[in-house]
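Only a single protein chain was left out; the remaining protein chains are all shown in position.
Labels A, B, C, D and E are assigned to the chains in the order they are written; within every chain, residues are numbered from 1.
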């Protein structure tokens, strides 16, 4: 299957050999969002001020999930992550929460999956903490915005 | 913060006390999708036939992730899951892959988060396996379609 | 070794058979504290107000650690935890932070180890977040304050 | 929050960027102790001789916990640990058990948290194995005794 | 695929629905052995007496692995294990070590996989601890000896 690196010539799943790839600085950023009713968003906005901190819990969940990426994604290599940030911003136009995750490493493969896992887990956590008031929230916009390092060089998503 | 069960009266995060909730049959289904270029989808369609099995790997990743939900979502209760199915269907109109996850338990809390985690991890795995041919794929449509059991009864998403 | 339940008659470590113990409601509370310089404590007091939330991060770490107890303590039984709370209170007399963890389950063994693990991990996290300003902090006072349920009945620590 | 590295300028929790820190040899030692009744300690002393090996089980638990540090402490970096030793010594004066953990790595951040996690988990395991004979044991003295490597150089605890 | 419960009618992997199966007492025992040179076995025999305790470490590894079964075997249900014992016996005729693991639960599915995982992980640990003196050891004889409980009733291996 030309182009698909996670399969061998017989089409069997493999964890790709990266032994001979150089160790370089890698960074990736990924996005996600949670769309909700304005009344649900209001809970978050109040929370940040002085009640329960929905976004703080989701941020930690995202950071911790980045460290679990190779346990979740079967063919991912374990990587020594050197930085994770997860930003969650309320957006009254969406309405909902926009999430941006950035992950860095110095290694032989990229960290797109780590950034995507951080962003999506933060989104799932937002859902968990607000589901008592709205079950109809929807998570979307999970994408790689930017990726640097490695042989394939820099990738920037259209419009990002 | 009235309505938000994951915080106490002071706004501190808690794992809610479900000790006195009855043990009932619970089921939840959740969706996700991965939007990609038609050329990328072609890789999957060929793979199902005789090459690498992208959807088979993603299905397993989703099933295994359902079992990790309480490790990923900070305030989720650990639950003895009794069933998980994850279906991935290529959709040439999207174009991309549609994912449907169903999780069952007999317990004191619902399994929406388990179903959402299964669906979103399956989607992330599809991304991982195809990212060598397209980095611009986008994951969305992550939502609870249906939920049965427990005090709040049956929930069906609009249009689901 | 009479009295030590974690060894068989030959002195070999075992995970004790609890199959025939009745399923009852169980609760345990445990304490811990972190002693630090008044200047270090001042960082926390300011943080709760409007900067980084040391105690919020430590609270989540404690809650999540309770769910990992049977992975950490070799002969602990896995338990379906039904509630976890972790309270962290700054104490200017100590000076430092006092931690109180409460865990509940409905099961065949007690949850003392879960409560102790939650309290000690919250304390370790406080250390981690403040170690850039003080390496000499000391963690202590890790003890079971109260335990209810099961054949051995209620235990209350002297002075608790 | 000047001085606290685990928060950004807005006070949001982050996993600090260590990408540009040099890879150096790191070592940290940490202590813990478990205070118990002399009769409880007697169980251990007999056990080392020919019955159940409380200290052997606790030593392994500590070593294995060191490897789980970045899963337990939310903002810890995953590190390729190169050595762990955990020594447990009965002390009839305490009376109880004194614990000393040493962890080494060659990496971009220190291993204090790994040493503290090893020492405290070994202590919790001692508690678990002896709690059938004494619930009133208390764990304390958890501190970093020594730390070498990295920009901040060598730290030695007062009196250690 | 008639008879294979881990696939649906289309041949897709599923975690089987056990929601409607009764909760019954379950027990399973499994075996394994490690064949080695007599000189290698001598290291163990001496160790049990007064040096490093190879079998004690392997026993703990087996017990802890039983608790990880549902993380390792993709379609296994998570189960609340109520007992695990792992016995390792030096056998000068083999020559090597014979391993016997017993696991119990009260649940909706059997614990054969837990017993097999405990036995095989104990065997792998024996290999790890002795590989510095012999790389040619071989692990075999991993089988279910006995299984009780559940609809299929009692199974006893021929000759067990």
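Going forward, a residue touches a chain if its C-beta (ideal position, glycine included) is under 8 Å from a C-beta of that chain, and two chains touch if they have at least 3 such contacts.
As the structure is a prediction and not an experimental result, all values here were calculated from the model.
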(message) If I'm reading the header right, one chain is hidden. Which shown chains does it touch across the whole complex?
(response) A, B, D, E
(message) Going by the contact rule already stated, which one of B:60, B:73, B:86 or B:130 would touch the omitted chain in the full complex?
(response) B:60
(request) Name, in rising order, the residues on subunit B that touch the hidden chain in the full complex. (result) 53, 56-57, 60, 64
(request) May I ask you to list the residues on subunit E that touch the chain which is not drawn? (result) 1, 3-7, 11-13, 43, 46-47, 50-54, 57, 60-61, 64-65, 68, 71-76, 112-113, 116-117, 120-121, 123-125, 127-133, 135-144, 147, 155, 157-158
(request) Quickly run down the residues of subunit D that touch the omitted chain. (result) 25, 56, 59-60, 63-64, 66-68, 80-85, 87, 104-106
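The working rule: only the chains that are shown with their structure count from here on.
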(request) Mind listing the chains that sit against subunit B and also against subunit C? (result) A, E
(request) Please identify each chain that touches subunit B as well as subunit D. (result) A, C, E
(message) When contacts are scored as defined above, which chain pair ends up with more C-beta pairs, D-E or C-E?
(response) C-E
(message) I'd like the Å distance between the centres of subunit B and subunit E, where a centre is the mean of that chain's Cα atoms.
(response) 31
(message) On a C-alpha centroid basis, what's the spacing between subunit C and subunit D, in Å?
(response) 15
(request) Name the residues of subunit E that each touch 2 or more other chains. (result) 56, 60, 64, 80
(message) What's the contact topology between the chains, one of line, ring, star, complete, other?
(response) other
(message) Taking the top-of-page definition of touch, could you list the pairs of chains it picks out?
(response) A-B, A-C, A-D, B-C, B-E, C-D, C-E, D-E
